[in-house]
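First up is the structure itself, then whatever we jot down about it.
A single protein chain has been omitted; all remaining protein chains appear in their positions.
Think of it as A and B in the order they're written, each chain with its own count starting at 1.
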Amino acid sequence: MRQVQTPSKLEKLLAAGHLAVTSECGPPRGSDGEVITKKAEMIKDHVDAINITDNQTSVTRLCSLASCIHLKLMGLEPILQMVTRDRNRIALQSDILGAASFDIHNILCLSGDHQQFGDNPQGQNVFDLDSMQLIQTVRHMRDEGKFLGGDEIGQPPKIFVGAAANPFADPFEIRVRRLAKKIAAGVEFIQTQCIYNLEKFELWMKQARDQGLHEKVYILAGVTPFKSAGMAKYMKNRVPGMDVPDEVVERMSGVPKEKQSEEGINICVETIQRLKEVEGVRGFHIMAIEWEEKVPEIVERSGLHPRPKVE
Amino acid sequence: MRLPYPDTIRIIRLPCTGKVDAVHIMEAFEKGADGVYVAGCLEGECHFIRGNLRAKSRVEYVKKLLDEIGVGGERLEMYNIAASDGPRFAEVAREMHEKIKALGPSPIREAIRNKKAA
Partner (left out) sequence: MIVAERKPMDEIIGFIAGCKKILLAGCNECVTVCYAGGRKEVEILASALKMAFMKEGKELEIDQVTLERQCDQEYLEEIRSTIDQYDAVISLACGVGVQFMAEKYLNIPVYPGLNTLFMGVTEERGVWAERCQGCGQCILGQTAGICPISRCAKRLLNGPCGGSSNGKCEINKELDCAWQLIIDRLKELGRLDDYDSLIPIKDWSSERAGGPRKVIREDLK
């Protein structure tokens, strides 16, 4: 597809034509780095790279950068999630350099959930930049070797730039335009919101392919296994930008309680199998929040194990 | 109709309850009224179209303010009575009288009394 621009293992795998597998770990609400390392141990042989969330839902946690460093010290490949809610352009550029100094080569650029949802609704927010402008910034630092202010960067960061996409958020009609906009801003890989409505996702992919976008960016399809019917209903009704069709909820509810988590994994594996057939899907992003121990099973049953090796 | 109603009620006549401003109600309490009620036409039958609706929102506003300063919003009420409905008029007067009697004198009336005594 494209020339490899960075030392990122994720980029190399994708450029070589493999289906990539990524997953995520949420840092603890405390200073114990071992929480991260233990989660990473569970999944490290089944994924190519691991996302670390950045104070997700505006709940204060151990920072993403430090958590990524913990992963790096284990010899693993982190993806630094960075929101623009909490840091101005000085701090963002500074943290990007910090990441690069530890050979962290992947970043996911996000705006971030509003602080109202978290533990500090009275706090300020920053939003000096939005997610698209952050994408532009990382590319600028990498490719021009300059800070936003214009000065040269001594040893520019070599970072593979990603962003999120949500085919299920409103308004649907501009979701592909938004993808195109992020590509214009310089994004190189995308992780989507978790997929349950396959028709809608396939429609979004078709529209993306019609514009040739699938060849300009690596799209990783997001999946999340349901632990229970209750979780399915919660995600359907209470999480904005989430599309869970009734049939999926019914399928979860139709199974006795003790079998529901198993069914959730089944649905997840079937989703991955179906998504493998969709042209333009270049990998999977498995978000098993606080259920990391299931990731190996999902990866194996989806026929994605063992993970390929690259130089 | 010459129906009896309590002599504790002082009536102030207006062409329409829409003429009642929040400050008029406040001043009544300031001067020591233990209770105030605003009696307008039935909703939808205001002779001046919406005057009684204006009165209603002003009464709601002043009730909250009276609570905020500790005088008590329950001392103020809005009623809707048809102009010809003498029995209802007397009934409301009695109702308000009983209610305010149960609440006792307003703290402002008490203050005025104490000041005079001093």
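Convention: contacts are C-beta pairs under 8 Å (C-beta built on N, C-alpha and C of every residue); 3 or more make two chains touch, one makes a residue touch a chain.
Everything quoted here is computed from the prediction, not taken from an experiment.
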Contact partner of the left-out chain, one of B:V20, B:V36, B:A93 or B:I108: B:I108
Residue, one of A:K72, A:R89 or A:K158, that touches the chain absent here: A:R89
Absent-chain interface as seen on chain B, which is shown: 21-23, 26-27, 29-30, 62, 65, 68-71, 107-108, 111-112, 114-115
Absent chain, residues of chain A that touch it: 85, 89, 111-114, 116-117, 125, 127-133, 136-137, 148, 164, 166, 169-171, 174, 177, 180-181, 184-185, 193, 240-241
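Note that in this section only the chains that are shown with their structure count from here on.
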Separation of chain A from chain B, taking each centre as the mean of its C-alpha atoms, in whole Å: 63
